[in-house]
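Here it is: the structure, laid out below.
Yeah, one chain of the complex is gone here, protein chain that is, but the others are all in their spots.
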Amino acid sequence: MPSPQSATLLISCPDQRGIVAAITRFIYENNGNIIHLDQHVDFQEDIFFSRVEWDLTNFSIPANKIVQEFNNLARTFDMRWELHFSDRLPKMAIFVSKLTHCLSDILSRVQSGEWNVEIPMVISNHTDVQALVEHFGILFYHFPINKENKLEQEKKQIEILEKEKIDVVVLARYMQILTPLFVEPFKNRIINIHHSFLPAFAGAKPYHSAYSRGVKIIGATSHYVTADLDAGPIIEQDIIRVSHKDNVENLVRKGKDLEKIVLSRAIWYHLQNKILVYNNKTVIFD
Amino acid sequence: MPSPQSATLLISCPDQRGIVAAITRFIYENNGNIIHLDQHVDFQEDIFFSRVEWDLTNFSIPANKIVQEFNNLARTFDMRWELHFSDRLPKMAIFVSKLTHCLSDILSRVQSGEWNVEIPMVISNHTDVQALVEHFGILFYHFPINKENKLEQEKKQIEILEKEKIDVVVLARYMQILTPLFVEPFKNRIINIHHSFLPAFAGAKPYHSAYSRGVKIIGATSHYVTADLDAGPIIEQDIIRVSHKDNVENLVRKGKDLEKIVLSRAIWYHLQNKILVYNNKTVIFD
Amino acid sequence: MPSPQSATLLISCPDQRGIVAAITRFIYENNGNIIHLDQHVDFQEDIFFSRVEWDLTNFSIPANKIVQEFNNLARTFDMRWELHFSDRLPKMAIFVSKLTHCLSDILSRVQSGEWNVEIPMVISNHTDVQALVEHFGILFYHFPINKENKLEQEKKQIEILEKEKIDVVVLARYMQILTPLFVEPFKNRIINIHHSFLPAFAGAKPYHSAYSRGVKIIGATSHYVTADLDAGPIIEQDIIRVSHKDNVENLVRKGKDLEKIVLSRAIWYHLQNKILVYNNKTVIFD
Partner (left out) sequence: MPSPQSATLLISCPDQRGIVAAITRFIYENNGNIIHLDQHVDFQEDIFFSRVEWDLTNFSIPANKIVQEFNNLARTFDMRWELHFSDRLPKMAIFVSKLTHCLSDILSRVQSGEWNVEIPMVISNHTDVQALVEHFGILFYHFPINKENKLEQEKKQIEILEKEKIDVVVLARYMQILTPLFVEPFKNRIINIHHSFLPAFAGAKPYHSAYSRGVKIIGATSHYVTADLDAGPIIEQDIIRVSHKDNVENLVRKGKDLEKIVLSRAIWYHLQNKILVYNNKTVIFD
């Protein structure tokens, strides 16, 4: 059964009376049928958040006029908002270094039809994954990175990403720190997986640090990338128990499973337009 | 900081366009400020569910008229609904046999002020917990149960519960099966804790069964009691890992911690009016 | 760093004094260095279990004589035992129907070098996964199954498996029930993944049953296959939270991640010779 075409609004604005009433009336009076409505209020900051998805089948406003029509309402409540349509396939680029567990997991989800997304390219600073990527019929770009060429290479990467109109960039264990030059234009659109339970063990070699500290649980964290290393808005985390029997090699092995699952959940939330970002945090209407 | 007085509506009705718009307009136009609004649609059954909590501070309808005023709206959408006020302290009775871990957990939560609830009585088929209960200044009733007197004793229990206007009955490891006579008048108001991950290991001695089956995870399940044993609507479940090293005694020990936490979470949801029941399932707006 | 060659003994026998002393003396006096020693006693059944792994570098008994030498000791204690060498690559066959998530997960682990195992073949009752399998350079066999040809096809499958000296068979969402004819010769060597938290929801369509029952947690279970459907010795289980917001489609999606991780953990334990089976249960020295 194909889903009927739907539209999704992601909204945030200063909290006040009547927002939900106004939004639902807008949809209702134009013959839309709400499929999902989620709302949240941060009472400390007095910010209102909502995600509304509605069926467009009988909606009286044509898809290409919704932005314009909704804008009046949006202005009244001083909203920041996005509109997404279910029949538009988002474009995702994957950055990876040498480890394949996250990449393989993503590619097999796309191949099996679990996700509706197009992956026009995979970019790597090494060539280890080239054969794997090309087998899936995906373009592979090799951008070797060193201290000298980093900025230059990032500029070229951005060019390619923009030319292909990439919507979201996934760092699937990409062992390079992106500069602000790269991060800025893709704000809240670069998803990273860090192999620790952030904020614990940010930075390099988290499994070694976890081993030294003697933790009884390890974790993985997926987050949007910001200029601060491993400090962006957290999308998803998960954990697994470890014990004194687990050496670093075991932590790495157990952690890989966490990493790929946590990253894939985060990507899925993003692709489903379920995430709103504010104050370096996420609201996720799961 | 005392919470401002609020009202909470729990609503379910056949799904149709405009329900949320109507509810939020009702509150908005009467100067209510929505604190929480959750909604859910079961698209398979076409049923709409909502929980709305709003601040009554400036609400133009007096508390004792809200039922009457809302009724018109409710009838339009064929709603089943409940209204709760935050300043009314619910009354809870606890049934227990001999094991104290759930009982102690509940009493210490109430004593420390974690929960807003009144516990006028504890009822038991044994006297083991009498001293513990009375220390908390709570009335203790002893109702020994055997095959012959069960119905008669239940009648007396119901009398006491009704006389005290008990809102919710908690079976905190009460090792007696209630008859339909008892269950019927307290539909969706009797919360049980079963010491297994239902529907696995319903009935007696679930830890022994779990041990025999060699499961790697055990669980506990809190549910509303229905006429069918351990088959009522599930409110909350949780699990813990076990291994071949755990004999039955260990499963019991580990399970006790699960039982008390799972039961207490279920009670909390109930006390916060966060649960809607339909089709022998629960919607929980947590 | 290549591991030094090691030997692993899996032992079970009636419990009595002096077993560990005898085993460790056997290794110690022959200049073996114990890498891992795990032991467990089931005091209810009075059965002793042990897994001993030792470095063969300076071991004074040649590898091909260990069986013979250990046999005297084994007989004294009435042991059932197995001996494995770390440098022998086990052979694994995968059975699959149409769903690819478990298969892809396994293949990507083998390809990335995470597991030391050889996969000479994948067998399916459909042809959907043929291209995927052959891309990995693995032989694909198509055995369509219906009521009439089942036994005959199983016979042919067993022939191929035995010809290739397959050590372990993995049912990676293979939607056929194996007959005792097939199960018997591969006792404790067929690993299945069932998409529920067994013993709950054995048999067909467990996600539908979980949805109907309104559980708050779903699970997956990997077990050795026996003649009784979904009733064999459990190797590994794991769970994930669900809520009223999750329809069957969501349970399936969330469950897939569980299935592949749980199955892969079970396979890993098996490949590492960490599992002993008794009384339809497993001892896992993880």
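Order as written gives the chain letters A, B and C; numbering starts at 1 within each chain.
As a convention for this text, contacts are C-beta pairs under 8 Å (C-beta built on N, C-alpha and C of every residue); 3 or more make two chains touch, one makes a residue touch a chain.
If you're wondering where the values come from, they're calculated on a predicted model, not measured in any experiment.
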item	value
Of A:65, A:187 or A:216, the one touching the omitted chain in the full complex	A:216
Residue in contact with the excluded chain [from C:5, C:39, C:116 or C:188]	C:39
Given B:42, B:55, B:105 or B:154, the one touching the chain that is not displayed	B:105
Residues belonging to subunit B that touch the chain removed from view	99-101, 104-105, 108-109, 111-112, 114, 132, 135, 245, 253, 256-257, 261, 264, 286
Chain not shown, touching residues in subunit A	40, 42-44, 49, 197-201, 213-217, 219, 233-239, 243-245, 247, 279-284, 286
Residues in subunit C touching the chain absent from view	17-18, 20-21, 24-25, 27-28, 31-37, 39, 41, 43, 241
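Here, only the chains that are shown with their structure count from here on.
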item	value
Arrangement of touching chains [line / ring / star / complete / other]	complete
Shared interface numbering between subunit B and subunit A [over half = same, under half = different]	same
Rounded Å distance between subunit B and subunit C, as computed from the means of their C-alpha atoms	42
Approximate Å spacing (C-alpha centroids) for the pair subunit A, subunit B	37
Touching two or more other chains - residue numbers and ranges from subunit A	none
